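Only one protein chain is missing from this complex, and each of the others stays in its spot.
Showing chain A:
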């Protein structure tokens, strides 16, 4: 009930107006108010997680819970900017808390050191949106299923070296508005003579158009059948990144971790093997995804985290504020080519 009141709270403080001025001028006051009433769960405070945390905190959500059971390693200090270099051995969520909170004191930031696997179902229900990074495929599928049943927006994302992706499930009927320019028809009459113009309407006046988009589950998105003729025909226009993602998710499931530069030779070999297995299991040609990716998918690259975290963060903002068309339903980034594509995978 408190949340509803705050979402409806008409008053925006002077402090908020001053701080959020430049973004209110972009997405409007209504959107800002909805953000201000939204609670988000962010799982995983690696490189990508830190970027998403920063973006959501700066945007002015009501609350952000940082959930991460991992300990700060030497690598974590270099990978993300919320963890002080002196925090080795500490829990990653807790170590990130202070700097995260300082980004915007108006947001309630909370750190939770638990394993996400151990969280009961109703833990997730307190949030308006859930964002999963560094999670296994099965876990993501499970959480996605649970949350979408309760109208909670679900986002997933990861960065593997130069590559990254984002997925979202905003439910079967996600409502949003789009701002379109207003078309003004001049009327024929006038007091000032037959050719005098009517009072000019500001050419910048716009109107809000209501729209709806529907999304499938992560399970459906990852279980696309490629054996049909139609699917095979569409392969040419299908970003190969989708298959790369399947490979990397399988690696994560099999090894319990992502490819590690310290184990470069073994992990490269395994990646090649998994690539073959995955493509075979999908009845696809093994040359669909060539070997190039192998040496470029290790570790989380900071600039790639920035790009994917920027896109992902903005999608969360859009979904919570219900403004502007969401990307449906995957975004893939290839940092070597500078390519960023949005594509839909799932049942038609």
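Structural remarks
Heads up, the rule we're going with is that a contact is a pair of C-beta atoms (placed from the backbone, for glycine too) under 8 Å apart; a residue touches a chain by one contact, two chains touch by 3 or more; residues count from 1.
Criterion: contacts and distances are computed from a predicted model.
Look at the chain that isn't drawn here: its UniProt entry, checked against "Potassium voltage-gated channel subfamily D member 3", "Transporter", "SUMO-activating enzyme subunit 2" or "AP complex subunit sigma", names it "SUMO-activating enzyme subunit 2".
The chain not shown here is touched by just one of A:21, A:122, A:229 or A:287, and that residue is A:21.
Screening A:95, A:141, A:156 or A:311 for touch with the missing chain picks out A:311.
Touch with the chain omitted from the figure is made, among A:62, A:250 or A:327, by A:327. Where chain A meets the chain that is not shown, the touching residues are 10-12, 17-29, 47, 51, 54-55, 58-60, 75, 78-81, 84-85, 102-105, 161-162, 178-179, 190, 192-193, 195-204, 206, 239, 261, 264-265, 295-296, 298-307, 309-311, 313-314, 317, 324-325, 327, 331, 333, 335, 337-343.
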